[in-house]
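Structure provided below as structure tokens; questions to follow.
Removed: one protein chain of the complex. Kept in place: all other protein chains.
The first chain written gets the first letter, and so on, giving A and B; residue counts start at 1 in each chain.
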Amino acid sequence: MKKNIPVLLLVLCAVFIPLGFMKSNYFIQLFQQVLIYIVAIMGLNIVMGQAGLTNLGTIGIIGVGAYGAAMLARALDSSTLLCLLLAVVLGLVLGLMLGFPSLRVKGTYLTITTLGFSQIVYLLLNNWVDFTGGPMGVRGYPYLSLFGFKLESAISYYYFLLVITILCVAFCIRLSKSKFGRSFRALRDNDEALESLGINIATIKVLAFTLAAIFGCLSGALYAFMSRYVSPNAFAMEHYARYTQMIIIGGMGNIYGSIVGAIFVTIVPELMRDLTTQYQLIFNIITFVFIMTYPDGLLALGKEIIRKIAGALGGAKNGNIEA
Amino acid sequence: MDIIPQLLVTGIALGFIYCLIGIEFTIVYQSTHLLNMAHGMIITFGAYLFGGTMINGLGLPYWLGIILTVLACGVMGYAISALIFNPLRAKGMIFSLVACGIFGNILASLYLAIWGSYAFTVPGFLSGVITVGSARIAKSYTYIIITAIFLIVVYELFSRKTRLGKSLRCVAQNPNAAALMGIKVSQNINISVAISSMICGVVGILVIPLFGIKTTMATTVALKGWIACVVGGFGYLPGTIVGGLILGISETFVAMAIPSVFKDVVSFVILIAMLLIRPGGIMRDKVR
Partner (left out) sequence: MKKILAMAITLTMVFSITACSTSGATSGTSAAGTTPSAGADMTAAETPAGTPAASQDPIYLGVQCRIDNATILPQEGAIRAAKEINETGGLLGGRMIELVIEDDNMQADEAINVANKFSQPSRKITGVIGPWTSTCTLAVYEIYEKAGIPFIVSGTAATLEELDKVNDASYTFLGRASDRTQADIAANYVIENFDVKKIGILYETTDYGEGGYRALDKIFKEKNYEVSAQAIGYTDVDITTQLIKLRQSGCEIIVAWTVNVVVASRQMFELGMADIPVVNSSQMATASYYTQCEAAWIENWVSVTDYFNEGDAFAQGIEADFGHAAELSQACYYGYVYTMAAAIEAAGSSDPKAVRDALAAITQVETPIGIARCDESHVLNHTSVIVGFKDREPYIVGKFEL
């Protein structure tokens, strides 16, 4: 019960805080972006944080999901859960595609392969004009409809995203505690031991990539319905680092850490807009210094601060006055 | 048929650029096991410093500008290693990826602040064309090929014959053993990165006539250089040459056969095919 309190708090915040911002599309859409990133990060956390397989292909996966959903919606002239389902199927296919190379290559080489994948996706999205519309992107599809109810207002789409995100996070938490979660972590820490226990490494690796790809494609589809316009340069190479940044800043391998990281990287630069137009540079400097000095991530930092404060308060109450 | 020499020269010249970048990338990877994603920005620094400050700003003669720029890049590399790479070594590859990436972005903003937002070039530097048979070749390509071969020979000699070079190799192969032998590991790593950065500086200067001087000048070639390393075999210098040449030449020739705009896709397909078929690189058997 103790452990669940922060989670409950987080969910309560996510449900109630946006109500305070209801009049402002700016904040609601920002929160929508946070949730969309969290979905993608859940997948990345499984494959990179837990299984320890570097995956720089997130941006490419998201691009495929976004374009898939957008193009289907435009073709059918209706956006329904079917488009999200397509994204999940694409994720399955991509996961298998990316999983198998991971059996042949490791470490640095895997990093480069996944990076190459992202680059190929971007180049195809941008240059295959006949199929994807090229640089002009895909537009002209309607808002997502849920069993006939059109999610047109920002706040309604936000709550839809919240439900999906909570489901995804809950799924990942359960997965993490299950034998699959243990297998993933074993893969990262000691893969030989894993094999000696009779678990097929290949299955685990492919499973990790497939889950990451499913979450990534789903995230892309949700993005497509948030902005109702997808263009290739949203999936260009310069964005590939954003997701790894979120995981590291939040705390590697930790689900809550990843959530914190996603929130931080999305919201803090936006809040800094009012300070200066150079907010991106300042944010870069802050995150760089933070990564170098406290690589355990924000969540660990937060826990340490809370522990110290609780310790100081508890110590004073018991009459032990410690410095 | 008469375009074949033209394409060949272009492919070889590009291949040598990739190869040089592959070399400086491998040097850092070998000593630190970290991926120096900021190397593109060091190349850019070499170009900006040479073009912006030495030549356009101070009006120095080329040879002096080159020497000073290369030394400055070495100093910059040493500083980056001492402040960033050594502390990052213990934390792993992902951290180096992300940290170097962010650091590269910070550097880009710095360059815009120092040298202004407009792209520029060094007028008349290495410009001109020479005609060889039916092919017209940019002079800068020939300089690149000659300099690259020269640098590779010098580096191999340094690495095998000099004491410093040998100790750098020791550190790369087995840092613990090296430390036990009394070699200062951190110091050597700093020197390795400094050498890598000096090579970056040379690349930056060489590509000014080709790419112009702007913050995005090195992003694509930096990535391709990385691919060249991998294709050739990570850690084996002649392998990097082979990798770079294969990449440069195949890119150019394939671009004639298919719609040229998919040329970059070719490099990545080669990369992935290579990794799946022969994960250690072309010269895998020679990699120690």
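The criterion applied here is as follows: a residue touches a chain if its C-beta (ideal position, glycine included) is under 8 Å from a C-beta of that chain, and two chains touch if they have at least 3 such contacts.
Worth saying up front: this structure is predicted, and the values here are computed from it rather than measured.
Undergrad: Where the complex has a chain not shown, which of B:Val221, B:Leu247 or B:Ile272 is the residue touching it?
TA: B:Val221
Undergrad: Identify the residue among A:Met136, A:Leu167, A:Ala193 or A:Val289 that touches the chain left out of the display.
TA: A:Met136
Undergrad: Per the definition of touch given earlier, which of B:Ala119, B:Ala177 or B:Ala273 contacts the omitted chain?
TA: The missing chain is touched by B:Ala119.
Undergrad: Kindly note down the residues of subunit B that lie in touch with the hidden chain.
TA: Output for subunit B: 3, 6-7, 10, 14, 109, 112, 116-121, 123-124, 127, 129, 136-138, 207, 209-212, 214-217, 219-221, 252, 255-256, 259-261, 263-264.
Undergrad: On subunit A, what residues meet the omitted chain?
TA: 2, 5-6, 9, 12-13, 16-17, 20-21, 23-27, 29-30, 33, 126-127, 129, 134-137, 139, 227-231, 233-234, 270, 273-280, 306, 309-310, 313-314
As a working rule, only the chains that are shown with their structure count from here on.
Undergrad: Which residues of subunit B touch subunit A once you look at their complex with the stated criterion?
TA: Interface residues on the subunit B side: 29, 35, 84, 87-88, 91, 93-95, 97-99, 101-103, 105-106, 109, 219, 223, 226-227, 230, 234, 261-262, 264-265, 268-269, 271-272, 275-276, 279.
Undergrad: For subunit A, which residues count as touching subunit B in their complex?
TA: Where subunit A meets subunit B, its residues are 48, 54, 56, 101, 104-105, 107-109, 111-113, 115-117, 119-120, 123-124, 127, 237, 241, 244-245, 248, 252, 278, 280-281, 284-285, 287-288, 291-292, 295.
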